[in-house]
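One structure is given below, encoded as structure tokens.
In this view, the complex is presented without one of its protein chains, the others remaining in place.
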Amino acid sequence: MIDKVRQLVVDLLDSGRADAVLALANVHANVQPYLYKKGDSLDSLALWPKYSMGPILKSIQAAQPDMKLAVVARGCDDRALVELAKRGQIDLNNVQIIGLACTADEATECECANPYPANIDVGNKVDGVASTDLLAELKGKSYDDRLIFWKQAFDKCIKCYGCRNACPLCICEECILEDDSWVKAGEIPPPFPIFHLIRAYHLSDKCVECGECQNSCPMDIPLTSLYALIRNEFNELFDYIPGAEIDRKSPLVTSLEEDPIREETA
Amino acid sequence: MSNNGFQPKLLAFCCNWCSYAGADLAGVSRLQMPHNLRVIRVMCSGRVSPEWVIKALSSGMDGVMVLGCHIGDCHYIDGNHRTKKRFAILAKLLGTMGINPNRLYLDWVSASEGVKFQDVVIKFVDRIKELGPTPIGAYQGVKVDR
Amino acid sequence: MAGLVASFGSGAMTNSIDEFEDADCILITGSNTTENHPLIANRILRAQEKGAKVIVIDPRKTQIGDLADIYARQNLGSDVAWLNGLINVIISEGWYDKEFVSGRTEGFEELKAKVADYTPDKIEQISGIPAATIKQIAEAYAKAENGSIVYCMGITQHISGTDNVMSLANLAMVTGNVGKRSTGVNPLRGQNNVQGACDLGALPNVFTGYQAVINDELRAKFEKAWGVKLDGKVGQTIMEMMNNAHDGKLAGMYVMAENPMLSDPDINHVREALENLDFLVVQDIFMTETAQLADVVLPGTTYAEKDGTITNTDRTVQRCRKAIEPIGDSKPDWEILALLGQKMGISNFDYNSPEDVYKEIMAVTPIYAGISYERIENETLHWPCPTADHPGTLFLHSGTFSRGLGALKSIDYREPAEMPDNDYPMQLTTGRMMFHFHTGTMTRNSPALHKEVKESYVEVNPSDAKEQGIVEDEKISIASRRGQIEAKARITNKVGRGVVFIPFHFVEGAANVLTNPALDPVAKIPEYKVCAVKVEKI
Partner (left out) sequence: MNCDFVLTTCPYCGCGCNFYLQVIDGKAVGVVPCKTHPVSKGTLCIKGWNAHQFVHDEKRLTKPLIKKSGRFEEVSWDEALDYTAKRMLEIKEKTGPDSFGFLSSAKCTNEENYLLMKLSRGVMGTNNVDHCARL
């Protein structure tokens, strides 16, 4: 698999179809994001563990908007790029996507239901993770028990903002969570449930299922499960998967005629 | 837990053009209503950010109502379309986090519906009395030793 | 550190960070772990998730105290008392590890006799911890298969700091909770390279790797390596230097990337001391309160502009890598020191890179001898690592202690140097918080952190606040025998009655204007964690 990615990267760079390719590299015995340019050795190329490519691509485009970029993108990266483009954060016209399907093991580790990009260049489509024990358990809980579950989970929160920082779709220039009038500043754990509910609402039409919020949580809070529930609910209401269709606006900004609420029509 | 004598603290966001006028009519018509409601007037129900509702519930409000113009009557054409969608997902989010979505109530009250205003308020107060005080209240303010 | 050296023969975390995850009982005291060592708190909470009991004994009920299975609030400075009390319960209930005690320690009978006086009822009286809780903690810790102790400055910054640490070591040894995986006594180091600064001999009594300056053989080794004659008497600690400067007995000081004008106790005394010097050099990245008093200020660089190594709290030597060019005309600190050494006429200060320096360190430092730049590119190595093929050492004191037998020390409880009285009826304790670091040189210049907490504050118990009519966010006065400051009140049950807490990061409302410079007689650590104050409305 990795050889095929290597070949695609070399082709893009050598042919001049891309000025640089954003991928991962193994350096100092660790895996990191890396911007490959023509002539770079691709021996270091790596695929896993994944890093979120969207925000890095955004920072590169901001520094040099006319650069012809390519990016090795997994399903979640692919959806993040679409969603970022839709929201004016990046310009996909200048970007070529090398679509990489995740392996079954990788999908399991991420608890990912859709472990493949829209167009697969490398790898084979495998089934996603439909549900987990925790998701089933949470669905079965009463409201009071759920509240206790999340209260206990978020009692560990040290307000690192890692979930927000790592999220490819947290794109507000001024973050309401840092505004003392909304979330009292300087408190650990941050006030419950406002901090986490506001974030959940903001991500309800944006979450692309990358799991980076949980991956970056130093307190092991099961955010992937929280957002899996939210994505399902959003989809049930609006038949909408963030990052799936570049031409479709978020139902939260359209009228009822354009995008009706599903429960009603059913 | 017995809810005898429990008087819920409730917040209502009413749009300027319809439901606030409806509330006004209820008042002028001297319709009797429980006094648990604090009303905030907004220009459109579409102006009510879900963050406001989250803030109110997180701050210990027992319930929040959002009242706007009927679909099709919005002064800003489709402001209340957005309200409807946002509050549909917000209700789901509350439930996911463990806050009973029945603490949130969205409805449409026109300027001529003073009686409907009275009716939805009475019903909402009863509903929250039934649910009891918000569990969030226990998580607010000065923490007490366990 | 002096305490662990006396008990075990070496002073560092006995275990590595990942091992906490497999402990089945973790006793945390004097450490606000989630705020000040988040990634260690992560392992502790993972252990808890797997069923380990987490016990927190701290005067402040911080987040980790909230999350703990057992939390107890002790009176400030009462640590020897409750630790003796725990040991007493453990011995009298027969929960101690007889095999470990007889095979690996000395001094048990004396300790047993000493702690016999510390009955649960007496402990309750001194420490405020209920007798029943003492018993509960004693049982949980003593019966654990892999009991780990975690402590930080809340234990060491007392006049009895060394005693406190030796008492923790006693507790671990009596129960056989040391010298195994996930089992030991772990002081958490507060700054990214405190461990390294100690390891590299930035201490008045030792060269690198804890090689004593009074040892003729070791001194001869360094004399040969450096080609100079070296002094064989122990030098002055920072507190002694400050006192000597104050008394006119120290003429000059060179301060590298430190800000004693905020970090040292009794700041007014420090100011007088530094102003009294004939010559003060400060090397730093910002114009700190200390730099303002200097005759020469040399612009060093941040971590982002230099190569080098850093040794973390679990003895792992890691790389710091240059990411950007030095800002303006600033220079990496190693380069400044190398240039200055050359200017002072010394030939062997000619280094081209940090790796040059590091190779010299390896040559003279047995515990680092096997850890090279090349190896740490690919391996995680914890010292001691004496040779190039040594795998490093995850946990210390397996089979034998550095000093041979572990020393059980019989210690009596002593009151803090300054107890509350009629003039100063409340007690102050100080510490850190999540959003800022040390004297704020870096964090207060980071917008995202400044946004969270912009100014100093004082935590006041709700009952005390009510009594004095103090409300949230009200600016109040806090005074000790050494000075007075003002800070906004935060009313919280984190602190107990009669105790206030102030973080020490802020120059306005600086906690260390108030703190007591009384020192631990061995470690020479000031008693930051207890002094008497009065709290008043303005």
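Order as written gives the chain letters A, B and C; numbering starts at 1 within each chain.
The rule is simple: a residue touches a chain if its C-beta (ideal position, glycine included) is under 8 Å from a C-beta of that chain, and two chains touch if they have at least 3 such contacts.
Just so it is clear, the model here is predicted, and its values are computed rather than measured.
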Which displayed chains does the hidden chain touch? A, C
Considering the complete complex, of C:Glu325, C:Glu374 or C:Glu536, the missing chain is touched by C:Glu325
Which candidate, C:Val115, C:Met239 or C:Ala369, sits in contact with the chain we can't see? C:Met239
If I consider the whole complex, including the chain that's not displayed, which of C:Thr313, C:Thr429 or C:Ser456 touches that chain? C:Thr313
Can you work out which residue in C:Ile44, C:Cys198, C:Leu408 or C:Leu514 touches the chain that's missing from view? C:Cys198
Spell out, residue by residue, where the missing chain touches chain A. 27-35, 49, 51, 56, 59-60, 63-64, 67, 158-162, 165-166, 215-218
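FYI, only the chains that are shown with their structure count from here on.
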Greatest Cα-centroid separation from chain A: which chain? C
When the centre of a chain is set as the mean of its C-alpha atoms, what distance in Å lies between chain A and chain B? 34
In chain C, which residues are in touch with two or more of the other chains? 66
Flagged in chain A as touching 2+ other chains are none
Per the touch rule, the chain A residues reaching chain C in their complex are 28-29, 155-156, 158-161, 178, 185-186, 188-189, 218-220
Residue numbers on chain C that touch chain A, as the complex places them: 34-35, 38-39, 41-42, 45-46, 49, 63, 66-67, 319, 377-379, 433-435, 448, 451-453
In their complex, what parts of chain B are in touch with chain A? 50-51, 54-55, 58-59, 71, 78, 81-82, 84-86, 88-90, 92-100, 135-136, 139
